[in-house]
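To start, the structure itself, in structure tokens.
Note that one protein chain is taken out, while the other chains of the complex remain in position.
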Amino acid sequence: MAILQPSGISSAAPHPRAARATLSRWERVSGRRPLFALPWRAYLPLAPALVFLIVFLLLPLGATVWLSLSPNVLIKFDGPGLANFSYLLGKPYYLDVLWRTLRLAAITTAVALLLGYPAAWFLRDLSARAASTLIIALTFPILAGPLVVVLGWMILLSDGGPLFGPLVRHGLIGPVRLLGTEAAVVVGQVHFTLPFVVLTLFAALKQIPVDALEAARSLGAGRVQVLRHVVWPLSLPGVLSACLIAFSLAASSYVSPHYLGGAATLTLTTLIAQFITATYNSQLASAAAVMLLIVMAVIVFGFTKATARAVRI
Amino acid sequence: MEQSRRNRGLSRRNLLRGAGALGLAGALPAAPALAQPRALTVSVWGGITQDAIKAHVLPEFEKRTGATLAFDIGAQGARYNKLLAQKNSPSADVFFAGDEAIVAGHRAGVLTPAHRKSLSNLAEVAEWAMRVKEKVPDDMVPSVPFTMIAYMLGYNPELVKEKPTSWADMWRPEFRDKLAFAAPAHTLMPAFVIIAAELAGGSETNVEPGFKKLAELRPAKLAYFWTDWAALDKTGDVTMATEFDYYFEAMKDQKYPIDYVNPKEKGIGCPESVAIVAGTKNREIAEVFLDLMISAQVQEVFATQLYAGSINKTVKLSPAVEARCSCGAKIEELRYFDPAMFADNRPAWTERLNIDVIPNWRAR
Partner (left out) sequence: MIGRLYLALIFLFVCGPAAMILFDSFNSATSFPSPFEHITLHWYLAILDHDEFLEAMRISAIVAAAAAAIATVLSVPAAYALTRRKLRGGHALATLLVGPLLVPQIVMGLAMLQLLSLAHIELGLGGLIAVHAVYVMPFTVRLALTGLAHFNFALIEAAKSLGAGRLRTVWHVTLPLIRTSVIAGFTFAFILSFVDLPLSLFLTTPRTATLPIQVFAYMESRLDPLVAAVGALVLAAAIGLTLTLERVFRLRIAG
């Protein structure tokens, strides 16, 4: 996979002072990066974001983790312990729910990516004004409210609705029974995440300089080859972002599984909501949330690392 | 040229950001700085209940106390969690909920009783409505009921030829995948565990057969609110549903193809109450509010407009209104459960439903 450097921008020879500023004394002398050199200044711009997250994410999460280790109305035990977790992990039902959540999120991500990549690519060819208009047309509809939109899908996907109803009534197809299945949930989730996937991919594809493509073409590459060897590798950071975004949006979606799913398609979010709002068991809810968190953290970290070669970090 | 266009955009964007930030900064302090009249914060369901309180309780309340009402709206579960989390500094003053949550709230120490003396209309409240029996001092009352609604069995009269007469009809093959049923997290789930148990030969104290019987159901939709399945009633994807009578009446008004019956095993009577939040700084006006809620005028309006049954003995309703709400003689035809028993058993029964019953509802 050849990765072309963005060209067309001449880089002057770095100023000697600038060159020196990037190497520490140790580096200049030994020619190597010291093992524990902390170019702390390089971390500085990260500080505000990290502080913000520590206060508003890690602190509340700490409370959640504490709760997840606490006894509750359902599971009584002494002091902080993992009994909640062993309970949840011991029940096939909960593992099933967890697996379903991840599976549906993965399918949603794949479908959204498949549909969104070509859309972002074609958008690139349009004029700035047309692209802007279309992007607005894609991302703004959700502002009408996911609840209301999902209601619309509930009607569209129902057997008696405007989509399948006439077909069933005229005997063209048998009852579809789409509503209440995992497929319906995926449709709802794809509908929600697709605009964001397109927007992310578009932002990434837009960064690819036209010169790179022209250079490839002028070297004799066909259209497909250009896509495979130039566009795809250069768009990988965007693809990675889009995957992460779609996956997490789908895994944490509540409205789609609730309205479009049936009696047996509970996801972890609806389950956690049930723990919190029905049995007032925030301890077990926290345990389920921590479970989801750990699994997703592993997935995200693994995914980021695996595709690290293609992105800058 | 490209470069200069971008630069222009950039500095304008900066301007925009600055303007936005200033605007934001301007908007934010304005709200709290405005002098607010004293307000009683009411934790209640949104929609028609909130509207009815605003329209029919608020004017009289303002006249009597000089204070106004602020509404903290949401589903009961979310509002109750808020109470639990804000134990030391509650933001609500009065709390509307089903009786079970009222019981739970007293046990958790987030609700406090009201003085009988401050409730001038208390004598008019029907005995059968006072179902919350938490232990409180003699001169106090844990909560006051404000309505009686019934959970009934509904069906689509256009599509269902044989009118249902019993809860057992839910298991009829024609309703497989066409039933909208209470979700495990629904307030009345424990009632159905018991009803199913009794249908299968068990009882309130022997609910094991109930779980087996429930596992044989084939619901198409698990619902919390009627709006979860209402649209499907229109398309014919749902032909039978369990729901509160006042919602069925509202649906009828909105021309949904729906009708309902009181099953022969008796529909479920659900009193709903309002209580004072522990730690409130507005106790006196809270008690005035409670008093207003049980007054004859308010009760009559609620029955007429919301089809929510009146709990005030002195209220006389026209036959037309009485037919549409849980009032008068209909009270006898309902079944009542002990809210304390629900509160005790809910966690365990919800788990049983999750683990043993729902996996069987994989209809396809």
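So that you can tell them apart, the chains are marked A and B in the order they are listed, and the count of residues begins at 1 in each.
Just so we're on the same page, a residue touches a chain if its C-beta (ideal position, glycine included) is under 8 Å from a C-beta of that chain, and two chains touch if they have at least 3 such contacts.
Computed from a predicted structure; not experimentally measured.
Of the options A:69, A:102, A:184 or A:276, the residue whose C-beta touches the omitted chain is A:276. In the complete complex, the hidden chain is touched by one of A:69, A:102, A:204 or A:231, namely A:204.
When the omitted chain is restored, the residue from B:61, B:175 or B:247 that touches it is B:247. Listed here are the chain B residues that touch the chain not shown: 5-10, 12-13, 15-17, 20-21, 24, 27-28, 31-32, 39, 41, 45-50, 70-75, 78, 81-82, 85-89, 91, 225-227, 230-231, 234, 247, 250-251, 253-256. Take chain A: the residues that touch the chain left off the picture are 5-6, 9, 11-12, 14-15, 18, 38-39, 42-46, 48-50, 52-53, 56-57, 59-61, 63-64, 115, 118-119, 121-123, 125, 128-129, 131-132, 134-149, 151-153, 155-156, 191, 194-196, 198-200, 202-204, 206-208, 234, 237-238, 241, 244-245, 248, 252, 254-255, 268-269, 272-273, 276, 282, 285-286, 289, 292-293, 296-297, 300-301, 304-305, 308, 311-313.
Everything that follows uses one rule, which is that only the chains that are shown with their structure count from here on.
Chain B has its Cα centroid 36 Å from the Cα centroid of chain A.
The part of chain B that touches chain A in the complex is made up of residues 75-78, 80-81, 84, 104, 177, 181, 183-186, 189, 219-222, 228, 231-232, 234-237, 346-348, 350-351, 354-355, 358-359, 361-364. By the touch rule above, chain A contacts chain B in their complex via residues 73-74, 91, 93-94, 96, 151, 154-155, 158-161, 165, 177, 179-181, 258-259, 262-264, 266, 271, 273-274, 276-282.
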